[in-house]
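Only a single protein chain was left out; the remaining protein chains are all shown in position.
Entry: subunit A
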Amino acid sequence: MNKKLLSAPYLLWAVSFIIIPLIMIFYYGLTDKSGGFTFSNILEISTSINVKALLLSLLLSLISTLICLLLAYPLAMILNNLNVNQNSFVVLIFILPMWMNFLLRTLAWQTLLEKTGVINNALAFFHLPSLNIINTPYAIVLGMVYNFLPFMVLPIYNILIKIDPNVINAARDLGANGLQTFCKVILPLSWPGVISGITMVFVPSLTTFVISDLLGGSKILLIGNVIEQKFTQANNWNVGSGLSLVLMIFILVSMAILSKYDKDGEGLI
């Protein structure tokens, strides 16, 4: 029995539902309504409304990626030091919220953040100034951090548990202090996890249209909203595909960076 043949159904599937659909986006993105070749769909990105949306998306997704990283790294280290023998338990804590619908969870933040919402009532109780971030970009960043934090924690945690404690002990024996051990040993060893975490948070944040829809009111347009509207409201597939191609440039760059660090195809999770 040739084992390689077992991957034939997947190959067929991947060509039909991954490769060909991507070619379709290129086709629509590079042609006009009558089917002639054009760059105008891609150049649509340079109209002022689209540039604004793209820049805002880039800004918000960079901020949320940074916040996720700053929150997740210490968290992964703490979880690693807990020495829970069941890794699955840690993973579970982060997967479990996904069993409550993603849209409902994000909507729940509306209830929490509203002017007379739970958080503001609590703040008023302690005589603290109220927090008015609903329908602002801040709420969108919060939504992104909340939704994508697990995708930063899990890759970092998974790589930290694989670090041999003897390596760290050796560094300490050789006279490195805590900070030096972290900078010279732990951080470099966990770098692949950090990189995959960054991609896993940056790409969905950059391209979301749901979080901005639910937490940003309907006033704030991200590039994801622009593309979504091109397909569902304007029915302009060519321009929508053209703008998607622009997004794909950012995604491809992240993929290229990731594959540099993911040499053995260990995967992301």
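The working rule: a residue touches a chain if its C-beta (ideal position, glycine included) is under 8 Å from a C-beta of that chain, and two chains touch if they have at least 3 such contacts; residues count from 1.
The rule is short, and it goes like this: contacts and distances are computed from a predicted model.
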item	value
Listed names "ABC-type spermidine/putrescine transport system permease subunit II", "Cell division protein FtsX", "histidine kinase" or "Pyrroloquinoline quinone biosynthesis peptide chaperone PqqD", matching UniProt entry of the absent chain	"ABC-type spermidine/putrescine transport system permease subunit II"
Contact with the hidden chain (one of A:Leu59, A:Met100 or A:Ala234)	A:Met100
Touching the absent chain when the full complex is considered, from A:Ile19, A:Val51 or A:Leu128	A:Ile19
Chain not shown: contacting residue from A:Ser7, A:Thr47, A:Asn132 or A:Gln180	A:Ser7
Positions on subunit A contacted by the hidden chain, ascending	1, 3-11, 13-14, 17-22, 24-25, 28, 71, 74-75, 78-79, 81, 86, 88-89, 92-112, 114, 116, 118, 146, 149-150, 199, 203-204, 206-210, 213-214, 224, 227-228, 231, 237, 240-241, 244, 247-248, 251, 254-255, 258-259, 265-269
